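My structure is below; once you've seen it, I'll send some questions.
Missing here is one protein chain; the remaining ones are kept as they sit in the complex.
By written order: A and B. Residues from 1 in each chain.
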Amino acid sequence: MAASLSCSAEQLASLFGPNTTNAAAAAEYICGQFSTVSNKFVDTAYAVDSTYLLFSAYLVFSMQLGFAMLCAGSVRAKNTMNIMLTNVLDAAAGGLFYYLFGFAFAFGAPSNGFIGRHFFGLKEMPSSSFDYSYFLYQWAFAIAAAGITSGSIAERTQFVAYLIYSSFLTGFVYPVVSHWFWSADGWASAGNTGNLLFGSGVIDFAGSGVVHMVGGIAGLYGALIEGPRIGRFDHSGRAIALRGHSASLVVLGTFLLWFGWYGFNPGSFAKILSPYTSGNYYGQWSAVGRTAVTTTLAGCTAALTTLFGKRIISGHWNVTDVCNGLLGGFAAITAGCSVVEPWAAVICGFVAALVLIGFNRLAEKVKFDDPLEAAQLHGGCGAWGVIFTALFATEKYVNEVYPGKPGRPYGLFMGGGGRLLGAHIIQILVIIGWVSATMGPLFYALHKLNLLRISEDDEMAGMDMTRHGGFAYVYEDDAHKNGLQMRRIEPSPGPNPI
Amino acid sequence: MASLSCSVEQLAPLLGPNTTTAAAAADYICGQFSAVSNKFDDAAHAIDSTYLLFSAYLVFAMQLGFAMLCAGSVRAKNTMNIMLTNVLDAAAGGIFYYLFGFAFAFGAPSNGFIGHHYFGMKEIPSPDFDYSMFLYQWAFAIAAAGITSGSIAERTKFVAYLIYSSFLTGFVYPVVSHWFWSSSGWASPTNKDNLLFGSGVIDFAGSGVVHMVGGIAGLYGALIEGPRIGRFDHEGRAVALRGHSASLVVLGTFLLWFGWYGFNPGSFLMISIPYKSGYYYGQWSAVGRTAVTTTLAGCTAALTTLFVKRILSGHWNVLDVCNGLLAGFAAITSGCSVVEPWAALICGFVAALVLIGCNKLAEKVRYDDPLEAAQLHGGCGMWGVIFTALFAREKYVNEVYPGKPGRPFGLFMGGGWSLLAAHIIQILVIIGWVSATMGPLFYILRRLDLLRISPDDELAGMDLTRHGGLAYAYDDDDTHIKGNQSERRELRPTRTSN
Partner (left out) sequence: MAASLSCSAEQLASLFGPNTTNAAAAAEYICGQFSTVSNKFVDTAYAVDSTYLLFSAYLVFSMQLGFAMLCAGSVRAKNTMNIMLTNVLDAAAGGLFYYLFGFAFAFGAPSNGFIGRHFFGLKEMPSSSFDYSYFLYQWAFAIAAAGITSGSIAERTQFVAYLIYSSFLTGFVYPVVSHWFWSADGWASAGNTGNLLFGSGVIDFAGSGVVHMVGGIAGLYGALIEGPRIGRFDHSGRAIALRGHSASLVVLGTFLLWFGWYGFNPGSFAKILSPYTSGNYYGQWSAVGRTAVTTTLAGCTAALTTLFGKRIISGHWNVTDVCNGLLGGFAAITAGCSVVEPWAAVICGFVAALVLIGFNRLAEKVKFDDPLEAAQLHGGCGAWGVIFTALFATEKYVNEVYPGKPGRPYGLFMGGGGRLLGAHIIQILVIIGWVSATMGPLFYALHKLNLLRISEDDEMAGMDMTRHGGFAYVYEDDAHKNGLQMRRIEPSPGPNPI
C-alpha cells in the first residue's frame, strides 16, 4: 500500500541544502506528516477492505438459508423438518468445528504444503495476515460444502450419520483441500511463493473444485452407498420422479443462493482497495465488478439453456429444472469468475447446463438417486468449471488477480499453453482421490455399523413423524370441526417436545 | 479531487534561490502530494464500488421479492408459471441487457434518443462506467419486466411472456432510461447543453422510468388479454380471486422493502462525495436522507391503507397493507433524494389514496390485474413524478444535481412551474412511447394467437398443463402406493370448504 508514498527525510534534506536554517528538521517534519498520511491510508484500506469482506461474508452466509429452503422445497413434506435441521446444524456445528480446528488446518501458516497448524481456536488472531473477518468469510464457505452434501443423501439418512459426516467434512476434509489450493503454503496454490505447480498453481478462484467438487463428490459417495430412496425406481427399473413438496421454496432458495453468490465470487478477492495503477479508474474494484458480471452471465445463460433444453426433452417449461440449471452455471463459473471475459462466461454457462443434463441422464441410467441433484450439479458442473478456467483464463486478468509473478501460464484457448490445464487436471484428480479416500470409507463404515440408512418403515412414514416430533406443516385445524380443541394436533405419539 | 493540487511552479519560488535545489525540493514534495492524491482516487473508487455493488445486490434481491409476491398473489395452480417468469426475467434480462440493453441506455456519446456504444460490454470499464454500473442497471431493468409480468399473470402463454420480456428489457426500457438518465438523454437533468425547460426531469430512481414503464406495459397486456375467467360474474360484479399464500406475499413485500434500500439510496452511485471537504454534511448524508424518505413514504402509505381499507371493507387486511406499502415506495422513488422527510409523509399518504382510487376504477371498467401492478406502479409512479415537481427542495436539488446553479425546483417550495412542466412532459412521453411499442406488440401476439391460453388450460391451471405439475405436494400417498406420480390429484382433499 505504502509503496509510492515513501518520503525520505535524507533525500529531502539534501534538496533543501545547507542554506535552509534546519534542513534536516524541516525535511523530517514534512516527511513525518507524510508518514502520518501514509498510516491513515493504511487505516482506510483496512476499514474499507474489512467492510467489503464482512458484508461479503454475510452474503455467503445467506446462502445457507438458500440451501435450507432449496433442500426443504426439494424433498417430500414428510422429511422437511429433517432436512432443515441438517441445514441449521451445518451452520452451527460448522461454526464450532471450524473455530476449533478447521480454520487452523486450512490457513494456519507457516506450515507445510499439506495441512496448516496454527490459529487453533483463533489463537494469535488477529495477526497481520488474518483478521476475524477472514475467519468469518472462510467459515461461511466451509458450511456451504457440507450443505451441498446433505442434499445428496436427503430423505433416507439417519440423523446421527449426518452429525458425524458433517463435522468430519467441515472440520477436516474440506479445510485440508482449501489449504492445498488457497493457503499461501498450499502445494498447489496459485499464491505459493516458492514452488508453483507447473509454474502456475491452480487457479480455483472461489472454489468450483475446492468447495463444489468436494461437496458434490462427498455426496456422491453417500448416495451411492445408501442406494436410492424407496420408490425412486420401479420394478422394471424405470426412474420415477419423487417431486419435492414446494416449488415456491425451491425458487426462494435459488434466488437466495444467487444473492449469496455475489458474496461468494466477488467476495473472494477479500480486498477491494487495491489499485493496479494508483490514481487510475481501473483497479481491483473493476475486477470485483467484472467477477459479479461473469457470475451473473454464466448463471443466466445456463438457466436459459436448461429452459429450452428441457422443453425439447420433456415438453414442459419447468421452473425447478431452470433453477438447477442456474445453479449449475454458478457452480461452474466459480473457479474462473475473476479471470475470464464476460463473453467466456456465456460459454461456461451454456456448457454447464448441458453437463448437468448429461449427468442427470447418466444418473438415471445407473440408478443413482440424488434428491437435490447435488452430486451432478456441484460435482459435475464444478469439474467443468475447473477445466473451463484452464481453457479461457485471460492473460491480463490472471496477472492482475495473481500479481507478483509475471509470465504465468493462462488459458489454453487464449494462447496460454497447456500448463494451466495440466495443473487443473491434477486438481480434479487429487480432489476426487482425497474425498474418495476420506469420505468413502467414512460412509462405508457408517453403513456397516448400521448408522447410515433409516429403516424402511421410517422411510415410508417420513422422518419428521418418527424422529423429529411431527410434521412440518399443520394447515387444517380440528377445532373447526369439533368446536373445541382439546386433543393434541401433533400426530406424534412421542413425549411432548416443548 | 481538484483541491489537492500541489504546483511545483508555485512552491519553488517560495523556497527560493537560497535553498540548494528549490525546484527539486518542490518537485519532491509535490510528487508526494500527487501520490497522496492518487491514493485518494483509489480509496474513492474502492468505496464507491463497494457501495454500488452492494446496492446492486440489494436491488437484485427485489427480484426475489417480486417472485415471492407474485407467487403468493396467484392461485396455487399457476404458481410454477409465475415463478418461472420471474426467474427468466432475471436470466433473459441478463443476456439481453448485456448484449444491447446497456448500450441503448448508456452508450455515450450518442444522440438524445438512443445510445450506441458498449454493445456486449465492449470498451468497459471506461472512466465513466465500470462493471458495477452495468450490474446495477441490469438489476433495474429486470425490475421493470417483473412489474409487467404481474399484470398478465394466470392467463398468458409462456412464449408471449418470453417475447415481451426480452423486448421490454432489451429495448423499450433502455431507451426510456437513456432519455432521462444518460447524460446525452434529451430530458436528462445532467444533459450538459440543453436542459428541457432549463431543468430536465428529476426522476431520481425511476418512478417514471422504471415503475410507469412496467405498469403501463402491464396495462396494455392486461387490457388486450381481458380479465381472467371468473374474475367478474354474470352480472359483472367483481369476484376476488385470492392468491394462495399470504405468507409469500408478506415475504415478497418485505424483500422488496429491503431491496428498495438499494434502489433509492443506491441511485446516487457514489457515496464518497463531499459537498464541502472536511465537513460532516456530504453525499453520505443525502444517501441517508434518501433512505429515510423512502422508509417514511412507505410507512405512511401502509398506515393510510390500513385505516381506509378498514373503513371501506371492515377488515384489517394484510395484503392490502402490503400493496399500499409498495405504492408508497413506488411514488417516493422519483423524488426520494430531493424532498424533506416531512414531504415523504404527504407522498405516501396520497399514494395510498391513488392506489385505492385506481383499484376502484379498475373494478368499474372490469380491468383485471392480479397483482394490481398497473394501478400500483403505473398510477402511484405517476403521482410520484408529479409529487417531485411539487415538493423538490432547492438546496437538495442543487446538491444532487450540481454544476448548474439556479435550477428550477418544486412548485410548492417556490421553485416555479418549469419542473412541473418537464415532469408532465415525462409522463406523456412515457405513456406515448410504451403505448407505441408494447401496445402493438401485445396486439400482434394476440392476433397470432400467442397471447392468451385456452379456457381449458386456464381452468386447469398452467402448472398442470404447461409446467409439468403443481407447485405443491403436501400429501404423497399415491406415489408410494401406485409407484407412479404422473397423475395428479387434488392437493388437500381434507377440507372442502373454508
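FYI, a residue touches a chain if its C-beta (ideal position, glycine included) is under 8 Å from a C-beta of that chain, and two chains touch if they have at least 3 such contacts.
This structure is a prediction, so every number in the text was calculated from the model and none was measured.
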Full-complex contact with the absent chain, from B:A238, B:L269, B:L353 or B:I424: B:A238
Residue touching the undisplayed chain, where the options are A:S6, A:N22 or A:S314: A:N22
Residue, one of B:L162, B:V318 or B:I425, that touches the chain absent here: B:V318
Of B:S110, B:S207, B:S334 or B:N359, the residue in touch with the unshown chain: B:N359
Touching residues (missing chain, whole complex) on subunit A: 16, 19-22, 25-26, 29-30, 33, 36-40, 42-44, 46-51, 54-55, 57-58, 61-62, 64-65, 68-69, 72, 80-82, 84-85, 87-89, 91-96, 99, 121-122, 126-128, 131-136, 139, 159, 246, 249, 252, 467-470, 472-477, 479-480, 483-486, 488-490, 492, 494-498
Where the unshown chain meets subunit B, residue by residue: 3-4, 6, 10-11, 13-19, 29, 33, 36, 40, 43-44, 47, 50-51, 54, 58, 75-77, 229-230, 233, 238-247, 250-251, 253-255, 257-258, 261, 265, 271-274, 277-285, 287-289, 291-292, 295-296, 298-300, 302-303, 306, 309, 312-322, 325, 341-342, 345, 359, 363, 372, 459-461, 472, 474, 490-492, 495-496, 498
